[in-house]
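Missing here is one protein chain; the remaining ones are kept as they sit in the complex.
Showing chain A:
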Amino acid sequence: MIDEMLQALLRALSFGTPLLLACLGTLVNERAGVVNLGVEGMMALGALTAFSVATETESLWLAVALSLVAGALAALLHGFVTLTLRANAYVSGLALTMLGLGVSGLLGNRYEGAILLEPAPELPFTVAAGVLAVGLWAFLYATRPGLVLRSVGENPAAADVLGVSVGGVRYLAVAFGGALAGLAGAFLSLAYRPAWTDGMTAGLGWIAVALVIFVGWSPLRAVLGSLFFGLLYYLQFRLQDQSRVPTELFAAMPYLLVVGVLALAGLRRTQGSAPAALGKPYHRGER
């Protein structure tokens, strides 16, 4: 029994790692008021970048570093389209997902079926994700830049009056979110399943997006949330034919929980803990 639980916890930790990384990134850019539904695409780009760099240079460090850059660059594209060109952020995010999946499939063609002979260990990624979660919590709630970031997501007009560059903060936050999505992708292709297959992100980005809402934009709860979602994911296979509960329910659970959380927030007639200006473009002089 103890063994079983330990095993399940280990799986939750492993599967929860990319979820936590992508969730923390998304959480930061949403804290700054920007919605980015491109997580899945950025993750795919990060995964391909990491895999191709690791294959060509045999340097895992470089692979990880460039996956951060790839994710950030993709996110900056989203930033440019939504913050500078003022296009609809939801449409832009969806486009980024499709673009990321398409581009990674196309450019990844030459690595199809390739294996990483010296895969990265999973543990450093997991530890980094945990440390990052605590660090982000401290950053958001105990530092001045963290306060600035939150104020941009809550009340950009007020922040602007106080001399904060709303656009600048949002660009930074979006780039950070993209970098972490890229890192989540790197975890997948370097450690979790050290091989390249088109479509290897398999919807994880979307679970991360849902997870952000579920954990109420809190980095610490994100740790628990990603463990919980990771556990559910594992259990859908572990409990197949072993419980009366249909395992499809476990697969659908992340989404059902998010719907539940949103419905509860709606019932309480609040936005839940969503940043007040989330998804609302800010243009100086317009109200």
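Criterion: a contact is a pair of C-beta atoms (placed from the backbone, for glycine too) under 8 Å apart; a residue touches a chain by one contact, two chains touch by 3 or more; residues count from 1.
Following the convention adopted for this analysis, contacts and distances are computed from a predicted model.
A chain of this complex does not appear here, and its UniProt-recorded name among "Phosphoribosylformylglycinamidine synthase subunit PurS", "Tail specific protease domain-containing protein", "BMP family ABC transporter substrate-binding protein" or "Anti-anti-sigma factor" is "BMP family ABC transporter substrate-binding protein".
Considering the whole complex, the residue from A:A87, A:A128, A:V164 or A:A202 that touches the absent chain is A:A202. Checked against the full complex, the one of A:W137, A:W206, A:Y233 or A:Y282 touching the unshown chain is A:Y233.
When the full complex is taken into account, the listed residue touching the unshown chain is A:G108, out of A:G38, A:G108 or A:P275.
Where chain A meets the chain that is not shown, the touching residues are 4, 7-8, 11, 15, 105, 108-109, 111-113, 115, 188, 192-204, 233-234, 236-238, 240-241, 251.
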